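For this depiction, one protein chain was excluded, whereas all remaining protein chains were kept in their positions.
Chain naming follows the written order as A, B and C, and within any one chain the residues start at number 1.
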Amino acid sequence: GTGSDPAAQEVQPVSGGTLVYASGDAEPACLDPHVGGNYPQALVASQYLESLFTKDEDGKIIPWLAESTEVSEDGLARTITLREGISFTDGTKLTAEAIKANIEHLQDPNTASSTGYLAVGKVVDIEVIDELTAKLKLSAPDNALLESLSMPWTAIESPKALERDQATNCASPVGTGPFKVESWEHQQAVNLVRNEDYVLPVENAERTDDLAYLDAITWRFIPEAATRYAALQSGEVDVIDNAQPDTIATASKDDALGHLDAPRPGASNRIELNSAKAPFDDQRVREAFIRSVDANAGISSLFFDTTKRSYSLLSSVEPLGYSDESLFTTDVAKANALLDEAGWSERDAEGYRVKDGKRLSLTFPVSTNQSVPAEQSLFEQFQAQAKAVGFEVKIELLDLSSWYGALAKHEYNLVSAPYTKVGPSVLRILYHSNSTVPAPSGYFANNAQVKDEKLDEILTQAEETSDEAERAKLYEQAQKIVLEGYYVLPLYDQQNHFLYGKNVHGVGATTAVSSPIYYDTFITK
Amino acid sequence: MSEQAMITVRDLSVSFGTTAAVKNISFTVVPGRCLALVGESGSGKSVTARSLLGLSGGTVSATELSVCGQNALALPDRSWQQIRGNSVSMILQDALMALDPLRPVGREIGDALKVHAKLPKSERTQRVLQVLESVRMPEPERRAKQRSTELSGGMRQRALIAQALAGNPQVVIADEATTALDSALTALVLSQLRELKEQGRGVLMISHDLAQVAHLADDIAVMRHGEIVEAGTTEQILGNPQHEYTRQLLRAVPSGVPRFTALSAASKPLTAPLPNQPVDADPALSVTQLSKAFGKHQAVEEISFELPRGKTLGIVGESGSGKTTTARMVLGLQMPDDGRVQLLGEHFAPAHESQRRMLREQMGAIYQNPLGSFDPRYSVGQLLTDALSRGTSKRAAEYRKTVAELLEQVELSTDLLGRNPRELSGGQRQRLAIARALAPKPSVLVLDEPVSALDVSIQATVLDLLDRIQLETGTSYLFISHDLSVIEHMSDAVAVMNQGRIIEQGATAQVFGAPQQEYTKLLLSAMPRLR
Amino acid sequence: MSRTARVLCAAFIALWLLIALAPSVLAPGDPLAINPVEAFQKPGAAHLFGTDESGRDIYTRVIHGARDSLSIGLAATGLGMGLAIILGTVAALSPRWCDEIILRVLEALYAIPSLLMALLIIAFTGPGVGPAIVAVGLSTAPGYARLVRSQIRLLKNSEMLEAATVLGRGTWLLVRNHLVPNALKPLLALVTLGIGQAVIWAAALSFLGLGTPPPAPEWGAMLSAGRTYLHFAWWMSLFPGLAIVFVAAGATMIGRALGAKARAL
Partner (left out) sequence: MGTIAWAGRKAGGALVVLWLVATTIFIAIRLIPGDPAEAIMGGPGSQASAEALAAARAEYGLDQPLALQYLMYLGKLATLDFGTSYSLKQPVTQIMGEVLPNTLWLSLLALGAAWLLALCFSALAMRVNRVGAVIGNILEIIAAAVPHFWLGAVLIMLFSSVLGWLPAVDNGTAKGLALPVLTLALPLAGFLTQLMRDSLSEAMSSQFALAARARGESKLAVFWRHGLRHAALPALSLTGWAFSSLLSGAVVVEAIFARPGLGRSLLSAVLARDIPMVTGIALFSALVYIVVMAITEGIERAINPAGASS
């Protein structure tokens, strides 16, 4: 993350005080990120749960709760050794049993985990070697395992706490983090208090004391963007997330507020074109759509230049991302030619193209929970631009569960589904043909419905190779295939902007998935 | 007038905008005497009364207006509040409307005390009961807790008087305090006003009926169009009226005037011959053993009477005696518990509505408040066309001639055709109602208090009209009223009702000349008479 | 109603009819035409009401949005009224047990929060103009129905009806000539009030993301899009908001004038 705290150097940390955090996300149904596994859960869980690994400032994966790790020659066994002297906030000691219990918890169908479940998909067995060492047996080599284990969705919880029933665990998950969950008043706030027994796993020269500065964090949910910003301005809250582009632009002019821009890792924000269904089963039509829209002007005005246009499948924080701008330049003439060529040559009274009496119509379910207003407006602009070449785009604004429902029933031609994961292995989850087949759970991540045997092979190899250069080359090939097949229209990084008040300091540290940690944060009066 | 005048008015004028309601009138109110302001509706009586309390609502000017020694022309509202209800109090015209229907009357009366006498609550309650007793309110404690809607007309009027008396005022203004009351109650109220006078208070009494004031007033001022046309002592005015208008008012009083004698000079002379009625024909209306109870309350009990063709049967009785209930049963609007009604010898009630629909045209009805019986969306012409066309049309041109004839019959101008009944005067409305009732050429008209809402002069013209129509068409009237003088003037035969029963019936002269029942005698003795 | 008031009302209605039926007369532009470069322009000569986040002209959108918003208001009120007249008349004229049943049903309709009803309907049909009409119409019907019922009951016992009965009118003539026309009169005033409230209602549904789908220039949708930028581009929500207030207040005013007339009758 890139914190831009104006006066970070001069201010001496002070202990005490309660930070009020205002989240624009829907209130999670469960505070345990194992269950389901979405970003709002990661944001709050980053304060009380810790992972085995994390990312350092250069983007390298380093051990956190783990002390060290080793992989077997064939890549099918991964040994993890834990640090000594760390305890959960319920008093349970952190041991190898915890690793076993947590991964089993993720894999238990009753947990209904999705993100974490996929991340540990290749682990077939966990063997506890000694008190602090566990050995993970894998079905195939997995060079993304450490990345997977650095995410909050695979964070380590107290095995004793996991034995409780799910509702209880959801309300008060127990971890090793700098804070712990004290109470959860539904619809109001999650109250976090400092973990007075916190042990910082990795030495930090700047800290004399392992404890967090803040006494407590009040984690509130304020869905209205304008209200959230007003509350920050009037000092009622200290930090807000999902900051709207216009407010970020205003705040950056105004020294009173600090801004943290922490783009999420994994996939970029992009529109996927459902290639399993007419009319996008025809690559020409896909290209025609992509060529017909002009994202740049809209992104610049709607996002007030707080983000850059992306031409890549991967987030800009992923070093292995590959981008090709030429594939996405707007070219209305070409779009028209492609559509004529594909047989969509006639137009109806309203100016939409038709073929065999059918209108060139696209369904675009948009989740109001995942797409901020600026993004919805961008989609409306696409709608208008695509109309000029004869596409009818039907935007359906849906709540999250209806949106999932529309995807599950394949009722979409266009969709924008964010996916956060550490490392390029996200490409396998998003574009491997296996991901088009709904898992027993009914969920699939390959929304573009890319089914390409060569791509499948490359993605599998890329994950199994132990050669870094080879891995990079394979991922580049894979990205080329997807981009050149016009399955995807990349837009920008997954936005992750935070604004904070002027007496809030020490904001900037984030987890591997760019969710901020308020361990170093303190409030001055 | 030797005593110190309580109220002196000289050249008082009140105007609303450009229209002057009261013009240059002068009078004084003296302790121990009663001045009566008499005049037709709209002559400015109430406006005069209100301006004596600074509540006229219009622009007031006068060379002198002194109330209890204060110059009332330049009195701030605070000082007015001291005078109102304390030195001068007023009994408002409409007893039903002058008491808040949402508050117990005891509180309304108590408010007068709250403003003026700083009495503790218990004493105030005591005083309220005391005043209520002094006006002879039955069961004062219970009544004080009731709202005006739960009281009968007479009780309301008494509550209103009590309210005016609560502050122990030196001058009482009674605005139409006896209008719309039956004769027994009128007598009671008049006696209470007399008592006030005898206690040495000044009384200003307002009425449109000279007969009502005759026995109480010491002086009378006759008003017309906002001016006092004649003033003098009661003996002077009644005995030797100088002004034509005063004479007209005196003539309009129906008591003692024989049938078919015009009460109003404006009426057409009643010359048409009475059509011959076949003697052996069935009576127009025959009622046998009619009874009706509301819950436990027996409103009408086994009454029987007969109405011969071309004649008028008057039904008289005090308020609540069951007159309206009888009329409604006769009209087939209320199912009798027992008994039967025959119209022109044919069975009429009780029956199913569809069975008697054919007979309906033979019987019409006139109500006290004609406006309520008109569809508010219809104009005069439409109402009559609707009646003539049997409800199939309200505009058909083919009835234009008949409509004009009807209007002529009730002495209304055809200029009124396009007007809404709301834009007519009370007398005109009642004429319209009569015209509509006459449209199907009925044999019988049931008239329930047809003139009770009208002032004497208008009442006179309507009664004359009814007389003439009976002479011309031979329609039979079932004429219901609480006003003995009207009944005496209009009826061939009279039935006296009391508590749901007919206690006495017979020819008018017989009943009024030689009443048999104690109750009838009592009623007649209370009847105000000029002649 | 005074002459000036009548002229004003007529002009008001005529203006909105013109706007709803032929928006292009007043706003020749395309309400859907985007121009990202001109996004967030302040109100000025080029754009009377400014532009929105996609550079669409807000004036054009407000004018073209009148049709959707007004037709929701009118159709929903019409639906509510239609139901109300039937239910209310039947309840008032039928025997007591039937009256009681209808009353309880109306009360139940009332007791379910109207938003819940709207949500259920929209969950059933999906969002759009039609469902919004049904939702708003259904939730207003019980109120009107109660009024129709009490009016007719009042009239049923009026002297006016007795007089007509005495004149020999049958049931059908009574209902047709006197009951229904007179019962509807005071309702007329309420209906105009209701139109304004229905427009607001529809806007609230849009706010909750349940109204007409984008990019339709429906006022509620514009308002709810604009409120995100309240700090930055006040004009985006001011003008659609004013349009709603203007229509609702205008309807209220007309309703009041009619109400005053009905009372005078």
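Here, a residue touches a chain if its C-beta (ideal position, glycine included) is under 8 Å from a C-beta of that chain, and two chains touch if they have at least 3 such contacts.
This is a predicted model, so every value here is computed, not measured.
Participant: What shown chains come into contact with the chain that's not displayed?
Facilitator: The undisplayed chain, in the complete complex, is in contact with A, B, C.
Participant: Using the definition of touch stated at the top, determine which of B:103, B:395, B:422 or B:521 touches the missing chain.
Facilitator: B:103
Participant: Which residue among B:55, B:335, B:396 or B:514 touches the omitted chain?
Facilitator: Residue touching the chain left out of view: B:55.
Participant: Using the touch definition from the top, which of A:11, A:112 or A:128 touches the missing chain?
Facilitator: A:112
Participant: Write down which of A:18, A:92, A:191 or A:227 is the residue touching the left-out chain.
Facilitator: Result: among the candidates, A:227 touches the missing chain.
Participant: Tell me which stretches of chain C touch the chain missing from the display.
Facilitator: 104-105, 107-108, 110-116, 119-120, 123-124, 143, 150, 153, 193, 196, 200, 203-204, 207-208, 220, 223-224, 227, 230-231, 237, 241, 244-245, 248-249, 252-253, 256, 259-260, 263
Participant: Please give every residue of chain A in contact with the chain that is not shown.
Facilitator: 22, 26, 29, 36, 109-110, 112, 114, 166-167, 170, 185-188, 220-224, 226-231, 233-234, 236-237, 399-405, 407-408, 439-443
Participant: Write the list of chain B residues that the hidden chain touches.
Facilitator: Spelled out for chain B, the touching residues are 50, 53, 55, 77, 81-86, 89-90, 92-94, 97-103, 108, 111-112, 115-116, 147, 149-150, 160, 163-164, 166-167.
Throughout what follows, only the chains that are shown with their structure count from here on.
Participant: Can you figure out the chain closest to the middle, judged by Cα centres?
Facilitator: Nearest to the common C-alpha centre lies chain C.
Participant: Could you grab the centroid distance between chain A and chain C? Build each centroid from C-alpha atoms only and quote it in angstrom.
Facilitator: 44
Participant: Using the average of all C-alpha atoms in each chain as its centre, how far is it in Å between chain B and chain C?
Facilitator: 48
Participant: Can you list every residue of chain C that touches 2 or more other chains, as numbers and ranges?
Facilitator: If we look for residues of chain C contacting two or more partner chains, we find none.
Participant: In chain A, which residues are in touch with two or more of the other chains?
Facilitator: None at all.
Participant: If you look only at chain A, which of its residues touch chain C in the complex?
Facilitator: Touching chain C: residues 225-226, 229-230, 244, 246-247, 250, 294, 297-298, 300-302, 368, 373-374, 376-377, 380-381, 383-385, 387, 394-397, 399 of chain A.
Participant: Please give the residue numbers of chain C that touch chain A in the complex, ascending.
Facilitator: Going by the criterion above, the answer is residues 32-34, 36-37, 39-40, 53-55, 126-127, 209, 213-215, 225, 227-233.
Participant: What residues of chain B sit close enough to touch chain C in their complex?
Facilitator: Of all residues in chain B, those touching chain C are 331-333, 353-354, 357, 360-361, 363-365, 367, 369, 372-377, 386-387, 390-392, 394, 422, 436, 440.
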